[in-house]
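This is the structure, below, for whatever I ask next.
Note that one protein chain is taken out, while the other chains of the complex remain in position.
Chain lettering (A and B) follows the sequence in which the chains are written, and residue indices restart at 1 in each chain.
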Amino acid sequence: MMDALLEVKGLHVDIPLSAGTLHAVRNVSFSVNRGQTLALVGESGCGKSLSVLAVMNLLPKKARWHAEKLLLNDEDLTSTSERNMADIRGSRMAMIFQEPMTSLNPCYTIGNQLMEALLRHQKVSRSDARDRAVFLLEKVGITAAASRLKQYPHQLSGGLRQRVMIAMGLMCGPPLIIADEPTTALDVTIQAQILALLASLQQEFEMGLILITHDLGVVARVAHRVAVMYCGLVVETGDATSLFENPLHPYTQGLLASLPIPGKTMPGEHLGSISGMVPTPIGEQHGCVFRNRCTYAFDDCSAGPVDLREVSNGRTYRCLLSPEVCAQNLAGGQSL
Amino acid sequence: MENASLSPFKEIDFPTPGQMVRRQMLRHWGFMFGGIVLVLIVALALLAPVLAPHDPYHQDLSRRVINPIWHEDGTWEHPLGTDNLGRDYLSRLMYGARISLLIGVAAMLIAGVIGTTMGVAAGYFGGRVDMVINAIITTRLALPIMLVALAVVALVGGSLEIVILVLGLMIWNRFALVMRASTQQLRSMDYVSAAKAAGCSTLRILLTEVLPNILNNLIVVATLEVTRAILIEAALSFLGMGVQPPLPSWGLMVSEAKEFMLFSPWMITIPGMAIFILVLSINLLGDGIRDVTAPESR
Partner (left out) sequence: MTKKVLQIQDVTKTYRVSAGAFKGKRPLHAVNGVSLEIEEGSVLGLVGESGCGKSTVAKIILGLESATNGHIILDGNPISRVARREMTRRVQPIFQDPYASLNPRKSIGSIISLPLRVHKVGGRADWGKKVNKIMDIVGLPARLKHSYPNQLSGGQRQRVAIARALIMRPEIVICDEPTSALDVSVQSQILNLLIDLRKEFGLTYLIISHNLAVVEHIASRVAVMYLGRIVEESPTSDLFKWPQHPYTRALLASVLTPEPRKGLPETHLGIAYPNPIDPPSGCTFHPRCPKATELCQTTPPNPRSDAGRLVECHYPEQ
């Protein structure tokens, strides 16, 4: 991993609750290179958002985190000061949030907010900052960019606001962008446009992109590498093609089997489903995290937590079953 | 296989909303302190006929202005001394608690019914109903409570009942505004739509779907209005325009003690402190209720 822009190893996030300590993220590791898109995909509560908030040190006050390794361009972020982090956020890594309605301050113009993103980190003149804002607004596909600078967020549609958010993230030219559900709140026809925009910008500026989403369709079409998370753990990683065409972990297989695909799944027939509910990770984990919902669970699954197994370079999964058995399960087409 | 399919984590039982509130109540120091003090005051007030050492109206002119127990010439017979008419101060204080609490609660109840009805109607129905009720609220806000109270008392004469009535008919504005805002937030919730779609009548929806969910705001406002009523009554009685002597209203006691302020400062301090402690405890309780019921996590 010579080229690694961001390297995270052994990340833990704990949140103290009245019922006990919630081990929201456990021993999570991932890395992103320049020009690469990593998708962290999972359902609600799997810890994907908390993981990147920990990287940016933006966790809620009650949360506690620690990591074995957290390197941004070889700079160690595990024990860095808040002041240093404030400098890094925005200039060396930027975040795009889900709700364009609430991520932009309704009291300030678009231009003001865009320029502030740059002026906070670099000593440039206001007119240089304005020029860059116009340049980026045009890059993200907003026409009449110069006049848009004077507009307020409520005057723009959701799709336009998200484009503005993307432009804001790019103002300092950070090498790493983290997008947390960037298209979930948008209409489906706008979603495709925004994703295409992110992909082309990433190529052009050679950025690393971490995409967090629960939408497997988005992941398949956009990501180079995928990490599937479940209940605070990474349960499978790999490049997108290999993971979607040959999912190994029963959870990944179950998720993919539960999606209706026009033209592929039989209308009116039952979809695959995963029985049961996600457990709440409070207290000690006994056995495999997925065992209470897994059709293939056997006695050894309760012996102790399961480690990640590497199949080939970059392709890992967290299950006791061998890759061949997993492939057989997939071919059997069983719904869980 | 049974072993394998058990949950990897211990099952967590999430508490019901009621349990959550109760748990947080016990941990909130303001709530507990205010609550305990208030309970003590209420207990003293209720048990005054039993606990008070003397009749609060009994005058004994031979025993005027006896100092309380912490002075050298104080006696245990009158632990808080006597006033200028020889009436036992402790007994008057205890009976005074009854008056303050009675006025506070009664005025709050009258205002609560008026204000909540108006607020919920304005918030739920919107449109013209909202406009009319807003106009009424604005009119009421334009009338200063003290002046109206003084005018009424000047016309009709002061008494306990008049004070309660005037206060009840005037302090409902905060109820109305808060309940209106709370109801507006709720009226577009899906569970209200589901109740409508199930065929519920409007009244039923207001009572079973809306009211239980605005109850915590209602309780917080109620505690604030009790203190407001108590303070206004104290001020009116101090001016002689509220409760009439010989009733042992704390405000009246403060007024009667004015003349003796330099030589017997305790006479004016004690009822003043009593008002302060009562209002403080109710406010702490109200704050506690608001904190405890507000962050209802999902």
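The criterion applied here is as follows: contacts are C-beta pairs under 8 Å (C-beta built on N, C-alpha and C of every residue); 3 or more make two chains touch, one makes a residue touch a chain.
None of these values were measured; they are calculated from a predicted model.
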item	value
Touching residue (missing chain; options B:L90, B:I171 or B:A195)	B:A195
Which residue of A:D187, A:E206, A:E284 or A:E310 touches the chain not shown here	A:D187
From A:I274, A:A297 or A:C326, residue that would touch the chain that is not displayed	A:I274
Residue of A:V32, A:L53, A:L216 or A:A297 in touch with the missing chain, whole complex considered	A:L216
Residues from chain A at the interface with the omitted partner, ascending	43-44, 141-143, 157-160, 187-193, 195-196, 199, 214-222, 240-241, 244-245, 254-256, 258-265, 267-275, 277-278
Residues of chain B (touch criterion as defined above) contacting the omitted chain	13-17, 189-191, 193-200, 204, 208-209, 212-213, 215, 296-298
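Keep in mind that, in the parts below, only the chains that are shown with their structure count from here on.
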item	value
Inter-centroid spacing, chain B versus chain A (mean Cα positions, whole Å)	51
Contacting residues of chain B [partner chain A, same complex]	1, 3-10, 12, 14, 23
In the complex with chain B, residue positions of chain A that touch it	18-20, 279-292, 294, 297-302
